[in-house]
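All protein chains but one are shown in place.
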Amino acid sequence: MSTSDRGAPPARSPNPPRQSPPLLEIEELRVTFGRTAAVRGASFSLEKGETHCVVGESGCGKSVTALAVMGLLARGARREAARLEFAGQDLRALSERQLSALRGDRMAMIFQEPMTSLNPAYTVGSQMAEVFTRHRGGSRRAALDRAADLLARVGITAPGMRLGQFPHQLSGGLRQRVMIAMALMCDPELLIADEPTTALDVTVQAQILRLLAELQRDLGLGILLITHDLGIVARIADRVSVMYAGEVVESAPTAALFAAPSHPYTRGLLACVPVPGKVKREEALGSIPGMVPRIPPGFTGCAFRDRCDHAAPECAGAVPRQQAGAHEVLCRLPPGWAA
Amino acid sequence: MRQAGLVLGGVIVGIALLCAILAPWIVPHDPFLQNLDNRLAVPFWMEGSNPAHLLGTDQLGRDYLSRLVHGARISMLIGVLTVVASGLIGTTLGVLGGFFGGRVDDAVLFAITCRLAIPVVLVALAVVGLLGSSLTLVILVLGLLLWDRFAVVARSTTMQLRNLDYVAAAWSAGVSTPGILLKEILPNIASHLAVVATLEMALAILLEAALSFLGLGVPPPLPSWGLMIAEGKDYMFFSPWVIFIPGVTLFIVVLGINLLGDGLRDLLGAGDTR
């Protein structure tokens, strides 16, 4: 729990890498906004060089989880956790100054709303350079060169011209790529990407995902990727956590999850998406009836029970978190029941 | 804090409107009834005041409270009718320019530019001076002069809405162009126009007071606040309340209207973010 006995990572270098703390460790994270419990006991852990995907419908608490890690929750939010550590450092113990020294440097975030997270009053270039000089010092010239280099890598033509433009002069897709390049300015160790490719074409999306994979290989970047595109998840994730109404309802290595999806919600999500090459045009797509409910604090039982085909009376009581190897499911049914 | 401003503004404007509407039934005396034996009676907070005349009397012995309440009638009438007239002109021009764009918009922009080049007070003075003063004329002149802000706001908000999908959907549904303007565009810019209306109303009331003070507004013996100040100015050294009372009333009412406008604007701003 305490940070002192963990020590700084370099002191630990003689130990085998397994011993070093995970890059990000979250246990029992809870976030409430007044009468809404947005995150209700979510746990994740992320190793260096790993990609962990978080999926779920709109309003499941994915963005709130990411913002809670970055310490960027809106005012009025209450955050509690049994553990919230970045590379062995307790994030809850850090002052606002220490946190902002970490943010944008060792841990970076790509926000879901590219428009609201770029400052309309400054050019793209000066915002990108500012991030670099604030954390790394050096000349503005060098920072701008790096910015131009990264813009080119995320597929922006004429990066020199784009650096001089204001955010409102860019299309949605360009803005999203600027956000991605900006998050990579300081070679972060942890990248939290909240729906980073929603505004992009499939061809550009493929290019950006390839870039992230490359950085991960070269620099050991750990990526927490929030998305609702199950195709992206299947192709790049090492591990997947499915969130529903603020809880992680299923978590498993990617291959295991797609081979034996176990939570009825995960199965519902997978049935909803038409799979290219395997569509049956005359058949209806599977769908999950109803909507994500708004959960008040103090709610018990499975939050999915009103929409679930397998709900039983016991689902209204405490539901067990069942485990089979690395596959975890929060349901009365055990992992792999459907296989 | 903001809510407080909105509520205070609403209460002030509400009282002023009530006075304006109910004036003939609530005033204690006939505002035109002269009593030369009881001239310049002092208001209630001064020694020797007469409880029958709470705010004293003017230089002709008319009850000051009754005149003040009837003055609200004039001010509110001018404020409301001017806003209606200028709102109609400005909104029509602005909506047409913003919706159709191109040549129509160029013409509207030119009209706005011309209007901005006209010195309001001078033209008002000249027209009223030439044609003689009357309530209708003051309203007409102010209405014809104060529409520019309506036009600017209506034009820019309409431009934003014009490209929204619900306008495209109404178009595809076969709704006629006037139908689209009235049912799809207008209701969605109305809240912006309401804010402009409060600003213009305050301005119209102040302008009327200024014109009346110069003797070019509503003709005596109508009890306009500006006229009351003008008539009282000869007595201000010995009976300062005769200009103090209408002056403060004018200030409070204009302040109230502006508070209401600011409150509305904040409500709007907050309501816009989804």
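Lettered A and B in written order, each chain numbered from 1.
Basically, contacts are C-beta pairs under 8 Å (C-beta built on N, C-alpha and C of every residue); 3 or more make two chains touch, one makes a residue touch a chain.
One rule holds in what follows: contacts and distances are computed from a predicted model.
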Protein that the absent chain corresponds to, by UniProt name, given "ATP-dependent DNA helicase RecQ", "Glutathione import ATP-binding protein GsiA", "Fe-S cluster assembly protein SufD" or "Succinate dehydrogenase/fumarate reductase iron-sulfur subunit": "Glutathione import ATP-binding protein GsiA"
Which displayed chains the unshown chain touches: A, B
Of A:S45, A:S126, A:Q207 or A:Q322, the residue in touch with the unshown chain: A:Q207
Contact partner of the left-out chain, one of A:A129, A:V248, A:L269 or A:C315: A:L269
Sites on chain B contacted by the missing partner chain, in the whole complex: 164-166, 168-176, 179, 183-184, 187-188, 274
Missing-partner contacts on chain A, residue numbers: 57-58, 152, 155, 157, 171, 173, 200-207, 209-210, 213, 228-237, 254-255, 258, 268-277, 279, 281, 284-288, 291
